[in-house]
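Every protein chain of the complex appears in place save one, which is left out.
What follows is chain A.
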Amino acid sequence: MSGAGSRSIVQGVVLVVAGLLFAVPLVASASFGFTLPAEGFTLTPIADAVADSGFGPQVLQSLALALLTTIASFALLIPTLVWLHLRARRWLPIAEALSVIPFVVPAVALVNGANLAFRLTVPGFLTSVYSLVPFYVILTLPLVYRALDTGLRAIDLNTLVTASASLGSGPIRTFFSIILPNLRPALLTAALLSFTMVLGEYVLATLLLHNTFPVFLVQIGQDRPRAAAALSLITIVGTWLMLSAFTGRGLARRRRGPAAPDAAVPVVAPILNPDVRISA
């Protein structure tokens, strides 16, 4: 058999195995969540879950947390990264190294440290569900940083800013009229990453005794496992739809030809991991 033939067989096998690994849990989850032994296909488990008094408030709570986390991350990182790229490029490697620290600090360690620190200094702080926002900003930092950094590297920031200034535009106008529109794909990527991570975050919320959507999923899973499976599946499908919509936009812009969106797209890949982990 020729080398090319062997290669295509290996590729086919890898594709099938990967597809099975990916699809079997989803199919099993769908089968379990949307069927009852006596009835076959049914929406009863999901209807029960949605009817639960905790569902609405906890979903809204998680959405609000995701929104606030994204806004806080952008407010912190966009000006910082723009400044680093324009004025202090030599510090970029250090900033990048700092941005991955959350990956090496386990969430449990973060919670314990936060518990100790805030109980001693501001005891009331952790009682509000929105006290999770700064911790979520830290958790999402590595991914959001990379998405924005990739977007900034994909445009000739210095030249664009100088060109804008030479046309009479001040720094603030340049930021909003030139920099942000050209970062749009990176902003979308970063927002999507931030949203999906927060919507799937369980450890911090449960250890700090806050009721969020992932906590609701776990709680309901103890009494009604079929409802938890169905809701998890719907969450994954929702994420997929968001991802597809974004990727479609990215491809459409790429067809028009801009350089900026292209580089930002691959960063989306890790987005699937948090949801898959939580719903499993």
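Heads up, the rule we're going with is that contacts are C-beta pairs under 8 Å (C-beta built on N, C-alpha and C of every residue); 3 or more make two chains touch, one makes a residue touch a chain; residues count from 1.
Here is the rule we use: contacts and distances are computed from a predicted model.
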Chain not present in the shown complex, as UniProt names it (candidates "Ferritin-like domain-containing protein", "Lactate utilization protein", "FecR protein" or "ABC-type quaternary amine transporter"):
"ABC-type quaternary amine transporter"
With the full complex in mind, choose from A:R87, A:R119 or A:R173 the residue touching the hidden chain.
A:R173
Return the single residue from A:A163, A:V218 or A:A245 that touches the missing chain.
A:A163
For chain A, residues touching the missing partner are 155-156, 159-160, 162-170, 173, 177-178, 181-182, 184, 256-260
